[in-house]
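After this line comes subunit A, so read on.
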Amino acid sequence: MRIDLQDVTVRFGPVTAVDSVSLGIKPGEIHALLGENGAGKSTLMNALFGLVTPASGTISLDGKAHRWASPQDAIAHGLGMVHQHFMLQEEMTVLENIVLCAEPVGRFGFVDFARARSRLDEIAKTHGVAIDLDRRVGRLSVGERQAVEILKVLYREAEVLILDEPTAVLTPQEKDRLFATLKSFREAGKAIVLITHKLDEVMEIADRVSVMRAGRLVASSSLAETSKEEIARGIVGGDLPAARTRKQLSPGETVLAVDGLTVARRGRDVGPVSFDLRAGEIVGIAGVSGNGQAELIRALTGLELVRSGSITLCGNEIQKLDVEARRQGGMSYIPEDRQRMGLALRASVSENANAGRDDAGAFTVGPFLKHGAMAQYARSLIERYRIRVAGPRASASTMSGGNKQKLVVGRELSRNTPLVIAENPTWGVDIGAIDFIHGELMRMRDAGHAILLVSTELDEVIALSDRILVMYDGAIAGEVDGGEASRDRVGALMTSRAADALGAASPGAAA
Partner candidate 1 sequence: MMAFDAGKATRSALPWLFTFLWIAAIILALLLFVGAPVGEALSGFWNGAFGGRRNAYLMATLSRSALIVGMALSVMLSFRAGLFNIGGEGQLVAGGLVAALVGVLLPGPPLLVLVVAILAAMLAGALWALLAGVLQLFMGVPLLVGSLLLNYPIRYIASYLVAHPYRDVQSGMVQSHLVPQETWFAYFPGTRLDIGILFTAVAAAFALIYSYWTVHGYHTRLNGLSPDFARTVGLPVRRLTLQTLALSGAIAGMVGAIAVFGIHHRYIDGMLVQPLYAWTGIIAVLLVGMVPWAVPISGFFFAAVQTGAAGMERAAGVPKEIALVVQAVIILFVASRVSGALTASRGDGDGHV
Partner candidate 2 sequence: ADKFFVYVSPDQIGVNAFLKLGQAGIEEAGEKYGADVETYESRTAADRLENVNAAVNEGADIVVLLGFEFNDIVKQVAPTAPDTQFLIVDQCIDDRPDNVHCAVFREYEASYLVGVAAGMLTESNKVGVVGALDIPFLHRYTDAYADGVKSVNADASVDIRWVGGENPFADPVRAKEQAVAMNAAGADQIFTATSGGDFGVFEAAKEKDFDVYSVDVNQCPNAPGHVVDVTLKRVDNAMVQAIGAILEGEKKLTMALGLKEGGVSTIALEEDELADSGCLIADHPEVAAKMREVAGQIEDGSLKLEDPMFAK
């Protein structure tokens, strides 16, 4: 099925997210869609899929124009989408998730699960994507979940597949399996749209490349007619920032010592984990999410109880202290979830900036607040970290994601503590902001702070870390020196059972 988008424009209030974009997608091709954060890729695809209604423009399938009333319409016409944030019901089984919204019904609207099972058997045979249908999705790994998403699309007999950043969360091995599956789809004559930020993947698999910037389509050509550099220039609208060089420093004394730490977790405890972190070094923790990194961090920061083991910060045991005491003892924390943990979105920028400050005297008199001093401090952060926001009184929710992240990073780094724990500090922010945040982390390291960097973004860990610890199944699977790290090396350590999820058709990884 051939898709044509003609002059599609999508507006959200005053924002024009997609500005008069025309794009063609042919059957039997993998069409990569690239662009900065907020460029409008997801919105464009959401419009194609009926999740948002375009202000103008037409969508036609095989030359016939359509208007979707809902995604159901689009699905009925053979479109399928795998959203970046998985659209799954954790409490339900795989089977229930797959049939949801496309239920084969028998009498009185009861679902005919047997019929669904036999259909899925067939699909497993043709495309080699299979997974235990009776497991609860909440218990699946990320890769397995993605398999469920793909099964959902296949189950609906989609002719067109839209995948929004499917590889961001996969290990290299899992990615290979996914790509193998995509190639089998291409052979079957399906049209595939692949949104990604990773140029290497585009070079590896795409047939055609389109680039968006600020809502407009700036380039669209077949892969053969373009180059990696050209695409990159198209994305950022100029030249790329120069690669970062790391100053060689000799690490100082131990700031954080973790010894035999175990943390309770449903199913199986995390740990025991032991490692040291010294002043002036960045230690990265890599791993597929769900392998215990989150629990480890929560235990270090005091958000969760430690089951056993010790944590020593600047010579003091802190495993029994609460969050406040640990922070005062020299720890700062940039949480991964800025919306929920990093900021109180409905509070003002100033209120957010001053939270958790140690120097209470600077903005209080007795029990009262000095609003002026608080605003002043917020303004200083805004300037120093180049945060784009109306002012200290603006609600934190009015900032874009990158700016929110800068505020969190700014607030935490300005505490100047010996230890900084940064969890996915650049998750979902665009190239400019990533560069800035990386720069700040390096600056802190050079100034002699110890930084624990936890990231699911392998490239980030490799680029910044002096040492890399890889976590797998609740324990540290290995350590790699920053200088010798490569994607494959670290990726191999991250190997997980999840790699089997996409079936035996693709080259397997040793488990």
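The candidates were selected such that all candidates are chains of the complex that A comes from, given by their letters.
Everything that follows uses one rule, which is that contacts are C-beta pairs under 8 Å (C-beta built on N, C-alpha and C of every residue); 3 or more make two chains touch, one makes a residue touch a chain; residues count from 1.
Owing to the predicted nature of the structure, the values given are computational and were not obtained by experimental measurement.
For subunit A, the touching candidate in this complex, among 1 or 2, is 1.
Interface residues of subunit A, counted against candidate 1 in their complex, comprise 37-38, 301-303, 322-328, 333, 335, 337-347, 351, 355-356, 360, 364, 367-369, 371, 393, 395, 397-402, 404, 427-428.
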